[in-house]
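Report on the structure given below.
Apart from one protein chain that is not included, each protein chain of the complex appears where it belongs.
This part shows chain A:
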Amino acid sequence: MTGKLKRSLIYWAILSPLMVVILFPFGVMFVTAVRPRAELFTYPPTWGFSEFRWENFSEMWVKTNFGGALLNSLYVSVAATAVALLLSIPAAYAMSRYRFAGKGAYRTFLLMTQMMSPIVLVLGLFRLMMSLGLVNDLNSLVLTYAAFNMAFTIWMLQSYFNSIPRDLEEAAWMDGASHLTSLVRIFLPLAVPAMVVTAIFTFINSWNEFVLALTMMRSSEDFTLPVQIYAQVAGRYQVEWHHVMAATVLATVPVAIVFSWLQRYLIRGMALGAVK
């Protein structure tokens, strides 16, 4: 027992630098968010605060138009996730189950798109959205987020699809199911864990995306959360740091909710496994 305790302590000691790096910004963010305005710039900096001000959040909500930006972000992230999944499931299925000319090239192409940072493409994308008349339209973000995430989602789904035995679908066909029926009733239920993982990934990526949102959205009522929070800092005479930090705290909440809600599917999916 003591040996085990000792080992645990050593492991935590090794992990602690990492923990500090991860948790420090959260600590600063949280402490700043709940402080009264007067204590923002106390020197030397402390972790304490004289009063836990919930009002910071409500003031911030009104002042920064947080609600509008939250809805924009939710719309863009949910829609981008849906579009990415709807398009990648058939693509991944085809890559996993069928042989066709150019399959290897297609896989390489997908990988290569992942090697480019969106920022180098911003100008081109902006011109593309101009010609489509989508600038200052949230749907431009839906399209680009879905597109940028699809390379990953197709790879991820394909490798999971490969692990679902072909026999299961063949058994369903022998049982009298059409391709579509076997896909919907046998294949997709088994692929749920992979779909959940890719959905979480796409949602979080879209939620946090900044550069494209900043470029495409011109008017403040269409801003997503990252841009809206940035707008509270950039180009102001006075930055209300406690409001900025309150907004960032709130902005992390939906991601946390999505993750904790969907992660039970992850665990269930791992337990399903292959039947031998």
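Observations on the model:
One rule holds for everything that comes next: a contact is a pair of C-beta atoms (placed from the backbone, for glycine too) under 8 Å apart; a residue touches a chain by one contact, two chains touch by 3 or more; residues count from 1.
Everything that follows uses one rule, which is that contacts and distances are computed from a predicted model.
For the chain that does not appear here, its UniProt entry gives the protein name "ABC transporter ATP-binding protein", which is one of "Alpha-D-ribose 1-methylphosphonate 5-phosphate C-P lyase", "Succinate dehydrogenase / fumarate reductase iron-sulfur subunit", "Glutamyl-tRNA(Gln) amidotransferase subunit A" or "ABC transporter ATP-binding protein". Touching the missing chain, out of A:17, A:44 or A:189, is residue A:189. When the missing chain is restored to the complex, the residue among A:112, A:174, A:233 or A:257 that touches it is A:174.
With the whole complex as reference, residues 165, 167-168, 170-178, 181, 186, 189-190, 272-276 of chain A touch the missing chain.
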